[in-house]
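This is the structure I want to talk about, given as structure tokens.
For this depiction, one protein chain was excluded, whereas all remaining protein chains were kept in their positions.
And now, chain A:
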Amino acid sequence: EVLLGITGKDFVLTASDDTCARGIVVQKRGEDKSRALNKNNLMLFTGEAGDTTQFAEYIQCNTQLYRIRNGMDLSTRAVSSYVRKELATSLRSRHPYTVNLLIGGVDPKTGTPELYWLDYLSSCVKLNYAAHGYASYFCMSTMDRYWKPELSVEEAISLLKKCLAELKVRFIGNLPNFVVKITDKDGIREIEI
């Protein structure tokens, strides 16, 4: 399973593969491995089947609760801190959630983008571009080479396409389609690339 995230000038570009596989069988195509936490924050997830959606929806409901209680949304940094704490509590429980996450969002007023990489051991790190799964072996070097600050939407998409092309060439697994989304201060939208 592949998750990719790239921050641009005032947006975050994310991509997740759309394949849901169990063993050697492809169970479903067109799966969306993300949940919108609030208007300007998107969380992508991979990991153990069931744990992923359960955890993601739990976080989604808690961020909504925060919004109803306080009349405003959590910032991206606050959300990732909250999620990290939940993962930390889960880690030392009887059955930890095995889920790896990318949280991408922008500040609704300034448009400043932020991307956080979290894993099931509850590490949390803020990055300009990130990947989970096999993509990290192949795509991080591509993004190291070509990412620069203040990317425009077109430049970010072209960088993403380079990463996906790399996977097509060098990765044994066949991942034909990706769900690509952009998060900016107007909200979250899915795009075709």
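Just so it is clear, contacts are C-beta pairs under 8 Å (C-beta built on N, C-alpha and C of every residue); 3 or more make two chains touch, one makes a residue touch a chain; residues count from 1.
One rule holds in what follows: contacts and distances are computed from a predicted model.
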Out of "Histidine-containing phosphotransfer protein", "Exosome complex component RRP46", "Proteasome subunit alpha type" or "Cytochrome c oxidase subunit 7A2-like, mitochondrial", flag the one the UniProt entry gives for the chain missing from this complex. "Proteasome subunit alpha type"
Considering the complete complex, identify which of A:Val26, A:Cys61 or A:Ala165 is in touch with the unshown chain. A:Cys61
Missing-chain contacts mapped onto chain A: 57-58, 61-62, 64-65, 68-69, 71
